[in-house]
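Since the structure comes first, as structure tokens, the remarks are kept for the end.
With one protein chain removed, the remaining protein chains of the complex are shown where they sit.
As written, the chains take the letters A, B and C, and residue 1 is the first residue of each chain.
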Amino acid sequence: MKDIKIGLIGAGRIGKLHAENLASQIPNAKLVALADPELKLAKTVADNFNIPYHFDDYHHIIDHPEIDAVIICSPTNTHTQIIQEAANAGKHIFCEKPIDFDLDRTLKSLEIIKKNGIKFQVGFNRRFDPNFQSVENKILQGDIGDLHILRITSRDPAPPPISYIEVSGGIFLDMMIHDFDMARYLVKSEVVEVYAAGGVMVDNAIGEAGDIDTATVTLKFANGALGTIDNSRQAVYGYDQRIEAFGSKGMIRAENVATDTCIVSNDKGSHQPPLPHFFLDRYKSSYLTEMIKFLLCIENDSMPEVIGNDGLKAMEIALAAKESYLMNRPIKIKNTT
Amino acid sequence: MKDIKIGLIGAGRIGKLHAENLASQIPNAKLVALADPELKLAKTVADNFNIPYHFDDYHHIIDHPEIDAVIICSPTNTHTQIIQEAANAGKHIFCEKPIDFDLDRTLKSLEIIKKNGIKFQVGFNRRFDPNFQSVENKILQGDIGDLHILRITSRDPAPPPISYIEVSGGIFLDMMIHDFDMARYLVKSEVVEVYAAGGVMVDNAIGEAGDIDTATVTLKFANGALGTIDNSRQAVYGYDQRIEAFGSKGMIRAENVATDTCIVSNDKGSHQPPLPHFFLDRYKSSYLTEMIKFLLCIENDSMPEVIGNDGLKAMEIALAAKESYLMNRPIKIKNTT
Amino acid sequence: MKDIKIGLIGAGRIGKLHAENLASQIPNAKLVALADPELKLAKTVADNFNIPYHFDDYHHIIDHPEIDAVIICSPTNTHTQIIQEAANAGKHIFCEKPIDFDLDRTLKSLEIIKKNGIKFQVGFNRRFDPNFQSVENKILQGDIGDLHILRITSRDPAPPPISYIEVSGGIFLDMMIHDFDMARYLVKSEVVEVYAAGGVMVDNAIGEAGDIDTATVTLKFANGALGTIDNSRQAVYGYDQRIEAFGSKGMIRAENVATDTCIVSNDKGSHQPPLPHFFLDRYKSSYLTEMIKFLLCIENDSMPEVIGNDGLKAMEIALAAKESYLMNRPIKIKNTT
Partner (left out) sequence: MKDIKIGLIGAGRIGKLHAENLASQIPNAKLVALADPELKLAKTVADNFNIPYHFDDYHHIIDHPEIDAVIICSPTNTHTQIIQEAANAGKHIFCEKPIDFDLDRTLKSLEIIKKNGIKFQVGFNRRFDPNFQSVENKILQGDIGDLHILRITSRDPAPPPISYIEVSGGIFLDMMIHDFDMARYLVKSEVVEVYAAGGVMVDNAIGEAGDIDTATVTLKFANGALGTIDNSRQAVYGYDQRIEAFGSKGMIRAENVATDTCIVSNDKGSHQPPLPHFFLDRYKSSYLTEMIKFLLCIENDSMPEVIGNDGLKAMEIALAAKESYLMNRPIKIKNTT
């Protein structure tokens, strides 16, 4: 396997996660540069993971002639500009979700990606979780017959800072977008209509920031199947990530991953520990796998498993869900492609 | 405990169930008469359970001076007439769900019940299931804090005959009405709006009969909580009855009752048997308990745990769900009381 | 089904349990008389369950010409005398476990039973537990191939009073005898050797009474299989009753029966309630079923499912286990039959 030279843009939480995986877990990935507007942070992270170069301006990465691929972990509102510049510079691109908050900018970016013929993968890491892959696999091989109802539960252990909420794009674009993608991944049919209900139940400050913290969504798929998703910003028992697919021949459930296998029984009953705290623990392997798969696509000149259209479709559903919540009626998905 | 003399109207499946409980499990219940338009069926059931009298005309029961209470298990479209006649005759009434398909007839019946001061209990037996009572109890004592999301899964093992579907009132009034009542029982707040999606996925004949066989519903409660319910007429793995209540301090789940505790592990994996086949098995104890509680209310002159207003409210939600499905938009609940 | 007239000897805990089942759950059982040396207790229990006659001397039952069967729930050291007198009087006999503490008296009783041709069933109720019957059924149908290792866990929630311990015959004859019978029931091969280890870990007063409260036993079966049993007089989390059968094609486990299906998840983890407290709850259905089956054997003139030889064999193993513990070496089973 030949080396692939990588530039990483964004040194926040998710940027650090990818840096660590690239630096220590993927032998042929050569992480050569890191850019973050906070130069001091960039330096610290670069030092930590033996990244030769660090910059405050990401253009140094895009202009770097030896870099094969860029990993975009910067704030969402910077994604499409970086995508377009990187694509035009011929770099392969891995971009964190969502691609953008705006459909037009996203569509334009996908065109530029297409024109330049580069690999583009969106960071829907949950598709690479082995448990959910097992669900997909069993559905595909017909274990539950025709899918009738898909249920996704996705609840964070605790809300992010309000400063994050304010620039997040809202619960549907920031959080439930993972579930919209998961729904498409599992049902293999496009969502044609969405109905969203929700409210501020966890923290009034989230409401004051113009967002909600609890939501349930109904999806109608082109093939007739139904889906329900529920999200909460706060599950005190830990990061709750479950899927249930019900069909004509049976049901598949992917239960939560336990912290350990121990059960303690005493005079109060039987007890198991809380769930792994958050996505860095729960989806550790999926973050690594998505990156390995991205690099393999570059090496083998093959199609990524999560492409630009997947990012676009999830956005369309998320935007429709937001509109549905605001208008309190089901919203048909605009088919932009 | 003094004896209570009972007349049973309707000798079908649910009538037989109540006959058996009354005859063999409740010492102070004296089942003195049974009426069913099919006299031969009435005779067979009466013989089986040592019921002294049987009739083809239920008026013989209503006119019987010694009968204290009637149990109405006849087809739904006969309920309100029998209720009104029985109430005017001063009989206490236990009536199977739903009270009726029509709100006006139901309201009028409740007035007559009120005027006559008799006990009236609706057959929402699931409220008496010990597992769901444990859920209610834990919610009431604050174990999960404020309730944010209630999820109810209720799937039958196999569809009823089309002849039953045709007179059932449809999935929302016939099947999901149990879940609407359960939602009110657990959330302790009225449903103010409902959105229903659904389809014919199990059997086209159900569609041809004007009904659907699969549905998901979103409920909004007056206290701000959200609810989701999913129903299917066919879960091949057995009668699937689960509840999940999620709140600010945690979550309670009532899982399915297993057929036995055995797990077989072999080279294919680990295996547990299918679920108890249907409601007669799964809710055996709740059918008995609801009847005991009804008789105790008569004896102690106390208020039944499931009153006429509960039957009415569940109907209102079911009718709104039906309208929501037909109109494809959320429907506000008409508050008739 | 014709009526069977029954006399009950012993009005203690287990006597009351059988009285309740016979009086309210088995329509053709006519409980006509109860005997207990404590006449006041006999009267109270007789009144509770509408038993026409009560006596302080059990001979009134044995001499009663209309009584078909006697249920022996008196202290173990009275069993063989009552058995012999009842058998000679031509009564069918249901006798609580163990038959006796002495092999010779037991053998003589079995001879008298045989000579009189009456039905004799021993109270190994656990054979009638539906979960363990499912284990037996799966073993018989070959689901795990040849059985290699049988493991039985049997732990009481709390020790009985020391006064009970003193006359109990010790942990092997009083408590583990159920497990010895279960082992024979499941393995379908006789125990040929036993090794017992144990100690006083729960309560020193048990040691002072000459007994132990914790024991592990190894069984060797004639067919080559191995068995392990562990007993404790005190499992603070409730009555722990589990079986695991491991064989050439797999494993069957019968897990504990849960108190309810609810799981509560909060910031401390996930929690289930303690186990049903004790045998009256856990084995409720098996006590009823064993009695129904006994009466059916009388009615149909068929062989009981737990016969005198089963009682004898379990005693032989228990006595060998006691000797093994005292001698600290494996003891071969004396084959008295």
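Rule of thumb we're sticking to: contacts are C-beta pairs under 8 Å (C-beta built on N, C-alpha and C of every residue); 3 or more make two chains touch, one makes a residue touch a chain.
Quick caveat: nothing in here was measured; it's all calculated off a predicted structure.
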**OP:** Have a look at A:Thr44, A:Asn131 or A:Asn309 and name the one touching the chain we're not showing.
**Re:** A:Asn131
Subject >> Contact with the hidden chain (one of B:Asn77, B:Gln272 or B:Ser302) >> reply: B:Gln272
Original post:
Just one of A:Asp3, A:Glu255 or A:Asp281 touches the chain that is missing; which is it?
Top reply: A:Glu255
Subject >> For chain C, residues in touch with the removed chain >> reply: 146, 148-149, 151, 155, 195, 197-199, 201-202, 214-216, 218, 220, 224-226, 228, 230, 232, 234-237, 240, 246, 248-251, 328-330
Subject >> On chain A, residues whose C-beta touches the chain left out of the figure >> reply: 24, 27, 130-131, 134-135, 138, 143-144, 249-257, 260-267, 273
Original post:
If you put the missing chain back, which residues of chain B would it touch?
Top reply: 236-237, 265-274
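The definition used in the following text is that only the chains that are shown with their structure count from here on.
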Original post:
Once you find the CA centre of chain A and the CA centre of chain C, what distance in Å lies between them?
Top reply: 59
Original post:
Which parts of chain A, given as residue numbers and ranges, touch two or more other chains?
Top reply: 236-237
